[in-house]
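One structure coming up, written as structure tokens, with questions to follow.
In this view, the complex is presented without one of its protein chains, the others remaining in place.
Going by the order they are written in, the chains are A, B and C; count residues from 1 in each one.
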Amino acid sequence: MTRPNPAQTVNDNPFMKPMEWVSLALLAAVIFVVLPMLLDAFRLNLVGKYLTYSFVALGLVICWGFGGILSLGQGVFFGLGGYLMAMYLKLEASSVENTKIQSTPGIPDFMDWNQITALPWFWKPFTSLPFTLIAVIVVPALFAFVIGTAMFRRRVGGTYFAIITQAIAAILTILIVGQQGYTGGINGITDLRTLNGWDIRTDQAHNILYFVNGALLVACILFAQYVKRSKLGRILVAMRDKEDRVRFSGYSVAGFKTFAFCLAAVFAAIGGAMFTLQVGFMSPSFVGIVPSIEMVIYAAVGGRLSLFGAVWGTLLVNWAKTTFSESFPELWLFGLGGLFILVVLAFPNGLAGIYRTYVEPRLTRRAKAPEPAPAALPHAAE
Amino acid sequence: MNAALLPSHPIGAAPAEQEFLLAVEALTVSFDGFKAVNDVSFYVDPNEIRVIIGPNGAGKTTVLDLICGRTKASSGSIKYKGQELTKLSESGIVQAGVGRKFQTPSIYDDLTVFENLEISYPRGRSVFGALTFKRDAQVRDRIEEVAHMIFLKDQLLERAEFLSHGQKQWLEIGMLLIQDPELLMLDEPVAGMSVGERIKTAELLNQIIVGRSVLVIEHDMKFVEDIAHRVTVLHQGRVLSEGSMERVKNDPKVIEVYLGH
Amino acid sequence: MAEDQGNGLPSALRRRLLMGLAGLPAMALMPRTSFAAAPATAAVNTTGLAVTDTEVTVGVLHSLTGTMAISETGAQQAEKLAIAQINEAGGVLGRKIKVVQEDGASDWPTFAEKAKKLLVNDHCAAVMGCWTSASRKAVLPVFEQYNGLLYYPTFYEGLEQSKNVFYTGQEATQQILASLDWVHKEKGAKSFFFIGSDYIWPRTSNKIARKHVENVLKGTVVGEEYFPLGHTQFNSVINKLKLKKPDVIFTDVVGGSNVAFYKQLKAAGIDLSKQVLLTISVTEDEIDGIGGENIAGAYSCMKYFQSLKNPNNEKFVAAFHKMWGEKTVIGDVTQAAYLGPFLWKMACEKAGSFDVDKVVAASPGLEFKEAPEGYVRIDPNHHLWSKTRVAKALPNGQFEVVYESPELIKPDPFPKGYQ
């Protein structure tokens, strides 16, 4: 059987298209070369902090952009990752020697203030770094799995899912703030110092963490890309479009949704853990509704269907936030609010959409790439 | 095809189950007291084309929904090759070998024809399987083969959104074909098609029934006569009549509620 | 950080060029003329702070946006007033104070980020700022790491003492103990009901109060309740109050909850002229939102009230009103914030330097006799000696002071027997 000509392009379902390799190279160049050269240690650390948010945005692209599942509770997973990492760091910072002025030396200071005299059981394993690193991935994934399974099996989706995840974020915030003996309360877990003996507060450490963070981000992007170009990625898109059709093609829709949600949770948790390492503390203000929604807007600004867009969107919004709030603090909320509305109304595909519509056609025309038009996805219904 | 030559069973007699591909018995579903399907029983043989007809609101689509698990039955049983379907999940039912086409073409607009067919390919249906699914020669050959059958081999790389209505219907039939189901359920496969397309569709159906049973809902009587081995008439959620097209056409009850007007 | 600690123009210039879009750096290239009276810059600044011959940069770090903006407005207004007054009187060591203001946006990491910016980019000689404990905890490691200097104005839970922070508000024992003694003695109070917002300051304060009530006053605590921040429905707890009939309701509810609580208390028919209510979380600022008529009769314990009668305060109130409008009210934290710039100025002048270590070393024992609250002194533990006052809320939104501790109370951030 002779294959029709177009099918030959189908054959090589490449890991990434040429333009995507260019995007990746560009991003890597900016993260690893340009920014470290241009910025001083303080600004670089700031960018590092922003990049941790882009893990969340990346997860949202998979789960919201491709899968159509909007979670307004990604802060929960970011916070979980961050808190788990902070627990390890806090225990290390609370050596008997460091805490000898306390009534019970050797436990975190906030526990001492709350008359807790022994380390609670769920803190104990966090003296081990390997355990902590595993927990950073596994605990949020399990939590997402439980929520996802419970909801998706019962076909909770769309707006309901968004509102319920939002409520979960609210509950967790109240819990963390209320259980301050175990969680550090509203202050969070602060004054973190060393990672396995290595002082994370120095500029040198910040630099190293920045590069580790960047490398992890690229790894996550590559994994996300792997998911995206796998059949699973296409099933997610298909599911967003015609859920019933996927179901009656023999797939367990709930399972795929749960996977997307768990993946987003794990990405967010990695971001949270890196945040704790770079910023030196974790607080409940990342768990709540407001940060969770802000993180959605990063993905929306970048383009909800673009993995690279998620990173650019995060950087852009945060850069704008820092700059505006330094120069015109009063106007910042107008700017941010306006940005939300503008993106939703005029650019539902965000930066990536603008790029695809206006920039890429020129580039490809010049390069005469024989590539078919990329499957520019229209704004999804949900 | 001559319906008379095919095995037939009297209504109501409880035949030995193994002979049937599908045995629907005393199936009932009610929505807030309204019985959309009421005590429906019928049996489909292997390699049979069965058409369900009936006026609007007769419960035809609901019957298909019940078989494929989209709607849960209030009571009654659906046995497919001796296996109780009412207890299976939708994906379990599909994996058991039941395929379903929806009334309005239900395809993935955002994906290409190739990708549409690929998703229906019955391999890598678990999360992990989908993640590690390889687009190998076997897959491609099968997709191209099916694309050829459904007259879309030149549109493989086109986004499904841009197909004509008839092509979309074919694509959905193709998506079912690639699943290779033993029982194929089609909800109004020729609705909205041009005459030419309809002829091609009938040809397609005759080609694909080899080795499987087909359950069709259709309004187009000409088309029904062309393809049906046997016909079941539903009215107000109940089976009104069943048998060959010839027999059903002459049934006074059917004439009164359906063919008469 | 060695490079950034380095003094001199080339590094500043380079940084500025490289920073690109990063906002306006504070350092300007000032003309190298010097004030006759002023000591040489090289002498007063050996650690690379933003000090020129004519200017010294000070940071102001409060929330201008977000939920905390409500509370922090007064503090930053007072700090700006104090700085304006200091500049009018010739500045610090012959140099005018230049303010770099940053918005913490009610978000603790933002506070940490901005604190770092103020220290690392702007090289601020001192920072006036923060309001909540959470924001202070967030910036504390930054100030310690970069050896900055923070003047923190809010009354707080204690349990902290940093070389790099001066606490110009009261810590919990200072604020609470004297007033509990007073209510015990004056009102014969034996039973107490504690109601607070659910976070560290109310919980710690109530813990101290409970120990004092139980161990010292030999009274009982008949109830202790916490509500999530932002909670607005208090009818159930008010019924509990009616059931338990405590001698004193002791409250540390904050923010929007505060407003709801007093309105509902009043509506439920609890008459504050008969039922003693002692609060440690209501200043004139809060009454603005609560409405004077809703809280009239309640007792608040603070170290400062706007209605305080003394010449210092009259001058301060007049100046504040002139700068920020007649209608603005002045609460305890506002006054404490006003102290910061003056305490820093005095320490710099005593040390003859802006260097943080020298300023810190010169601070203990400093007295500020022009303080609106009367008189304060810096303790070696970086908190202030101050008096505690109890005042009754009036329908017009002001307080009438009914009790003043006879002596200055020693700050005791780690109180023995109360932990």
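Heads up, the rule we're going with is that a residue touches a chain if its C-beta (ideal position, glycine included) is under 8 Å from a C-beta of that chain, and two chains touch if they have at least 3 such contacts.
The rule we apply is simple: contacts and distances are computed from a predicted model.
S.K.: From the list "Acyl-CoA dehydrogenase", "NADH-quinone oxidoreductase subunit H", "Urea ABC transporter permease subunit UrtB" or "Sulfur oxidation c-type cytochrome SoxX", give the UniProt name belonging to the chain omitted from this structure.
M.R.: "Urea ABC transporter permease subunit UrtB"
S.K.: Of the listed residues C:K240, C:R377, C:K392 or C:K410, which contacts the missing chain in the full complex?
M.R.: With C:K240, C:R377, C:K392 or C:K410 as choices, the missing chain is touched by C:K240.
S.K.: Which listed residue, C:D53, C:E144, C:D181 or C:E293, touches the chain dropped from view?
M.R.: The one listed residue touching the chain not shown is C:E293.
S.K.: Please identify which residue in A:A170, A:C220 or A:A254 touches the non-displayed chain.
M.R.: Of all options in A:A170, A:C220 or A:A254, contact with the hidden chain holds for A:A170.
S.K.: Consider the whole complex, including the chain that is not shown, and state which of C:K190, C:K211, C:K263 or C:K350 touches that chain.
M.R.: Final answer for the missing-chain contact: C:K263.
S.K.: Determine and list the chain A residues touching the chain excluded from the picture.
M.R.: Touching the chain left out of view, chain A contributes residues 70, 72, 147, 150-151, 154-156, 158-160, 162-164, 166-168, 170-171, 174-175, 178, 289-290, 293, 296-297, 300, 330-331, 333-334, 336-341, 343-345, 348, 379-382.
S.K.: Since one chain isn't shown, list which residues of chain C touch it in the complete complex.
M.R.: Considering the whole complex, chain C reaches the absent chain at 64-67, 69-70, 73, 198, 224-228, 230-240, 242-243, 255-260, 263-264, 266-269, 285, 287-294.
In this section, only the chains that are shown with their structure count from here on.
S.K.: Work out per-chain C-alpha centres and flag the one nearest the whole-protein C-alpha centre.
M.R.: A
S.K.: Which chain maximises the distance between its CA centroid and that of chain A?
M.R.: Computed centres place B farthest from chain A.
S.K.: With chain centres taken as the means of their Cα atoms, state the distance from chain B to chain C in Å.
M.R.: 75
S.K.: Approximately how many whole Å separate the CA-defined centres of chain A and chain C?
M.R.: Spacing between the chain centres: roughly 36 Å.
S.K.: Distance-wise, how many Å sit between the C-alpha centres of chain A and chain B, to the nearest whole number?
M.R.: Whole-Å distance between the two chain centres: 43.
S.K.: Hey, what residues on chain C touch two or more of the other chains?
M.R.: none
S.K.: Out of chain B, which residues touch more than one other chain, so two or more?
M.R.: Chain B, residues with two or more chain partners: not present.
S.K.: Using the touch definition from the top, list the residues of chain C that touch chain A in their complex.
M.R.: 1, 4, 15, 18-24, 64-65, 101-103, 105, 107-110, 112-113, 116-117, 120-121, 132-134, 137-138, 140-141, 145, 159, 198-200, 203-204, 207, 226, 228-229, 414, 419
S.K.: Give every residue of chain A touching chain B within the complex, in rising order.
M.R.: Residues of chain A touching chain B: 1, 3-4, 6-7, 9-11, 13, 226-227, 230-232, 234-235, 237-238, 240-242, 244-253, 255-256, 259, 372, 375, 377-378.
S.K.: Quick one: in the complex, what on chain B touches chain A?
M.R.: 68, 70, 89-91, 94-95, 99-100, 102, 106-112, 114-116, 118-120, 122, 124-127, 130-133, 135, 140-141, 144-145, 153-154, 156-157, 159, 172, 175, 179
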